[in-house]
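Can you read through this structure? Questions will come right after.
What you see is part of a larger complex, with each chain still in position.
Residue numbering begins at 1 within each chain, and the chains themselves are lettered A and B in the order written.
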């Protein structure tokens, strides 16, 4: 794709275009080489940009460097879209391996890919163009929508409804039993989990994340929500739409999380916590009480309003000096 | 099962029984529908109970609603037992797939289920009625008891003793090498781990949890202990009986945990920590010192007596105001 084509495609203006090179690849400011295009998204990286070896740069404002510059409003956005253009998905062959084990009453759509050593139990439905990679296990009574990707080594115990355009990464476990026991004669007795898991359209679930089935009824991951690696979603949790759950977050049973929520890395939620819409919880915080919509919360345990925590933290960091000063 | 039968079965009294309906399923207060039975375990959910669409309710005291009510002492307990009755385990077929690879000197008990694509290495013993689901790997020198369930994608490296009625969920890794190195010429050299893992009867291990083998001797999970998802049990840890280890807990090497202990979500233990019996550690706390029996500990790092921490926390939360006030 020539520089002028890229610019045209993204409605950008070209500056410094001496030679309309063919762009072969993308690179970072530091590592891009001849033939690569790079981008400057933030003026704090200007120095790196001035030293780049790239053959072209996508930038918001022209910079003082003698290579072709594509001027656009959102250089990072254009860069990401450009990657999609330069690296189209190659692997779209339809294929069902003869090493797949398929149970009874299984419906498989058109143009599906099912790799080697996949096991599909009874009463499963797989939508058109869905791709299931080797060693994945699809338990009984599972419906999978269209254009969904299930990477190698995913386990779905069964009783799951998985939407369209869902991406499930390797090592994910879905519909495992929730962690629930009742007491009988001083022993923990297993509460039977008969509920299911519903994963709505456009959800992505990161590697080695676990999503337990509901005790009764359902655990739900809402439309467009993205979950990172090694996250634990316990039984009966309900996560809204378009939320972001970052790596190693853990939520105990029956939490309700709204839409457009961000839970940063390693956040923990006690059981039965409700979090409203548009809430951000900063990394590592422990949420012990419900959080209303439209706020930023953080700290340690318990998570509190972020602005309040920042103020407390200032005092904590100066505590020895403050106490001494007051002592005098 | 008719309402009257349920009541009789659990020694409950029936109130409001106009029509002795056949109960088909169970439901929560909010989502139960006609034909379902629900339960009220806590008066704080009374309002929801009064609005329920269920056909019957299990409750401790009669409530002001015009549906049949089964009066019992522990409504939640009865509800869980009822699920067991209404949803008996269906899948108990004995079966050994022809896609199983079985090594030398393997003993397999009666009425065992071994699904497709299971690999069993040499010198393994599998007890009666044990079920091993697809893609599980049973390394050499492993003994598995009776009525144990190993879900898909479990890895047992070998040198493991697994008891009766144990449940191991998908993605669990057992007997992996502990994280131990010695220094030689400024490099980390691997300490060879020749120990084993012992998992006693009635243990349950959640999805994607890892239990490392001992450096020498054994890592032990005691009888009746329940471990949640994504937990890390390091080499040579010894967990007592009937304990509860909640999701994403991590324990470093050689920890000793007593009986009837509860480690809440995301708790971390330094190495060589000893925790007595009947101890509770609250979520996310970091245990840096031994904890004697019969206490509640919590906070951040280090975990301290919970009552003491609550008091400190009150002061932390008011720190800016307190300091200002004292300053005046």
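As a convention for this text, a residue touches a chain if its C-beta (ideal position, glycine included) is under 8 Å from a C-beta of that chain, and two chains touch if they have at least 3 such contacts.
Remember, predicted model here, so these are calculated numbers, not experimental data.
Visitor: Total copies in the complex, given 2 are shown here: how many?
Guide: Across the complete structure, the repeated chain appears 3 times.
Please note the rule applied: only the chains that are shown with their structure count from here on.
Visitor: Using CA atom averages as chain centres, what separation in Å is found between subunit A and subunit B?
Guide: The answer is 27 Å.
Visitor: Over in the complex, which subunit B residues touch subunit A? Could you list them?
Guide: Those residues of subunit B that touch subunit A are 26-28, 31, 76-77, 80, 83-84, 87, 99, 115-117, 133-135, 151-153, 167, 169-171, 202, 204, 206-208, 224, 226, 228-230, 242, 244, 246-248, 265-266, 283-285, 299-300, 316-317, 319-320, 323, 326-327.
Visitor: Under the definition above, what is the set of subunit A residues touching subunit B in their complex?
Guide: Against subunit B, the touching part of subunit A is residues 101, 117, 119, 135, 137, 153, 155, 157, 171, 173, 176-177, 179, 181-182, 184, 186-192, 194, 208, 210, 212, 216-217, 230, 232, 234, 248, 250, 252, 266, 268, 270, 286, 288, 300-301, 304, 311-312, 314-316, 319, 322, 326.
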